[in-house]
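Accompanying notes for the structure given below.
Rest of the complex left out; these chains stay put.
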Amino acid sequence: MVPNGVTDLGFARIDTDRQQRRGLPEVIYCPGKTAGQIVKIMEALKQAGQNVLASRISPEQAAEVKAAFPKAVHHEAARAVTIDVVDLPAPHGLVAVVAAGTSDLPVAEEAALVAERMGAIVDRFFDVGVAGLHRLMQHIDTIRRAHAVVVVAGMEGALPSVVGGLIDKPIIAVPTSVGYGTNLRGISALLAMLNSCVPGITVVNIDNGFGAGVAAAMINRTAETK
Amino acid sequence: MVPNGVTDLGFARIDTDRQQRRGLPEVIYCPGKTAGQIVKIMEALKQAGQNVLASRISPEQAAEVKAAFPKAVHHEAARAVTIDVVDLPAPHGLVAVVAAGTSDLPVAEEAALVAERMGAIVDRFFDVGVAGLHRLMQHIDTIRRAHAVVVVAGMEGALPSVVGGLIDKPIIAVPTSVGYGTNLRGISALLAMLNSCVPGITVVNIDNGFGAGVAAAMINRTAETK
């Protein structure tokens, strides 16, 4: 017995109502799934008329998916694969994605990709960490124009506080697992962001570019669809 | 030598530019300060033409502040004192503040108060925890109409996920230290919120109603001032 708005695959039941209820379709988190399972879920989503986004996909998984769906697009930097069945929302508004170091790029690109797919125009500002503040200062007036700002940083996680002290827009901080030893796989950066002396900064799980992109796009949509 | 935009009190240097740079004035966090220090900082903020908000104020501190500034308003439920020197922003938009249990109220009221002072109209939905879902369901359509939703919960911190699964608006989750034993003074609720299976939920520090209110008001302002 399968309720409305649910497609039952045996090993997974797809929540096909989610696009309507939440404003974005269900997404496929790839780690721990076989390429075969990913392909099956993609097929079900397509048949339900929903756009497909597979996140944290490995190069090997992506290759198998591409073989099954030649029109699938592999976003290597963002570690994602997409298949478009219906039109994406028209680009609107502005989201800024700011990243501290080159190792933070995969997480930042994931945030940018999902925000774009939810309709946001995205500006990227990468490798602007606090060790060289002049790199950030050069861009601060542009960043201030966005409806929402995603700030990605590992190690000591200081960048959101520095950006936050300079602008008046909602900031979503993303800690990354970049670092070693007492970085505790990203917990140090997470704690720094949660304890920011700048009020109004909000935080997502370690390496969770996806969630940050969704949050920024929701804010951007709110700003544009009043 | 004191830079522009800074008032030097000896024991504190007030960042009087913050209203312009960040859209809200500097706030006085009361724990660990004497009533005398609080009064002095309030005096300096007033002289700089800035509205005053003192957070986490104790009843004893509040009484001394009221003696010094008879026009000060004590918001007991929110554990705050305010003094208005200039007009607050005109009420606009909508922010929802949702709280799981009665013990979460002080944190929820703090969020509501700061959002109101930054211009948001605020709707409160309290004591709607997941142990009795019907209490939440009754209000979900109203909650969905807000530009931003603050969800406050202690113990297992499940409420943001449940609310988040039902609406398409930005959610700021506030873990509280309510609970005992393995609640680890709020860390359990924090971890639950960071690991929500609903993408787009963002999180602030434990008991940080203030930060959640600022974030919600910034989103609300973004939505209203396009």
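Each chain gets a letter, A and B, in the order it is written, and its residues are counted from 1.
In this text, contacts are C-beta pairs under 8 Å (C-beta built on N, C-alpha and C of every residue); 3 or more make two chains touch, one makes a residue touch a chain.
Note that the structure is a prediction, hence the values are computed from the model and not measured.
A single sequence accounts for all chains of the complex, and while 2 copies are shown, the assembly in the file contains 8.
Here is the rule we use: only the chains that are shown with their structure count from here on.
Chain copies chain A and chain B are related through a rotation whose angle, from the C-alpha fit, is 180° to the nearest 5.
Inter-chain spacing, taken between the CA centroids of chain A and chain B, is 26 Å.
The touching residues of chain B, counted against chain A in their complex, run 21-24, 27, 147-148, 165-170, 172, 190, 194-195, 198-205, 210-212, 214-215, 218-219, 222-224, 226.
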